[in-house]
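Every protein chain of the complex appears in place save one, which is left out.
Here is chain A:
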Amino acid sequence: MATAKKSKKNKKRSQWSEVWRRLKKNKMAMVGLTILTIIVLLAVFADFIADYDEVVIKQNLKERLQGPSAKHWLGTDEFGRDIFARLIHGARVSLKVGIISVGISIIIGGILGSIAGYYGGLIDNIIMRTMDIFLAIPSILLAIAIVSALGPSLMNLMIAVGISSVPSYARIVRASVLSIRDQEFIEAAKAIGASDLRIVLKHIIPNTLAPVIVQGTLGVAGAILSTAGLSFIGLGIRPPAPEWGAMLAGGRAYLRYAWHVTTFPGLAIMTIILALNFLGDGLRDALDPRLKQ
């Protein structure tokens, strides 16, 4: 019994280390991972780099719209606030919204997808047709509608972005569940009397993780972009909290006079999305069992 357990554990570890080994070979994925790690570290240690009350939201109208200098690395915005400090603190918001909203969609989408896939029939039809209806509405439009109805705030933003991408997760999970449901080890589990819940949680869900992880990584990028978009049109978090999309919108009027106010937040958005996409693509390849040598 003990040896069996141990060997199972070993096998599990080796499966993930195999993925990691293949991921490491992918240069683009490693670039993405490195950039992402740097951004995450900057966000985590943001308070040590720049004080929130004294630097990030403190206005200094005498220094407004200054270009990059030794004092302000990336210049100052329309209220004289340091753009570098705001970008770092803005990364917190972006990462938080990105991860939590994707979490929301994975949980809701996962539950709906596995119910639909496992039971099939009428339930499947009802759930998936509802998802189709949601899919017919552009997700950014859906998010705008949700934020307008609930009012702009960080929480509502995450809910809106999260809910608007539920259907794609439900579809992915359902498709994987369908392919696993009829395999022999599930039949075996049923034969020894395992409950539906146990089968789904212990045997099916772990096998659907790979595509969800890939979609999730790419989804964080999408969520960050949606958040920036919503903030740009004024539906994001409330000022004076720094948010990349809102920073972009704030500097828009000064584009021809102070290029740095819009350029750096724009670059930040671009960089993090590029990094997440590199990583997501790398993960897709690394997790694909058909690519095993």
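Quick note on the criterion: a contact is a pair of C-beta atoms (placed from the backbone, for glycine too) under 8 Å apart; a residue touches a chain by one contact, two chains touch by 3 or more; residues count from 1.
Heads up, the rule we're going with is that contacts and distances are computed from a predicted model.
Remark: of the listed names "Peptide/nickel transport system substrate-binding protein", "Peptidoglycan-associated lipoprotein", "Basic membrane protein A" or "GDP-L-fucose synthase", the one matching the undisplayed chain in UniProt is "Peptide/nickel transport system substrate-binding protein". Residue A:255 is the one among A:107, A:155 or A:255 that touches the chain not shown.
Looking at A:18, A:51, A:78 or A:285, the residue that reaches the missing chain in the full complex is A:78. Contact between chain A and the absent chain runs through residues 57-59, 61, 64, 78-79, 148, 151-152, 234, 238-240, 249-250, 252-257.
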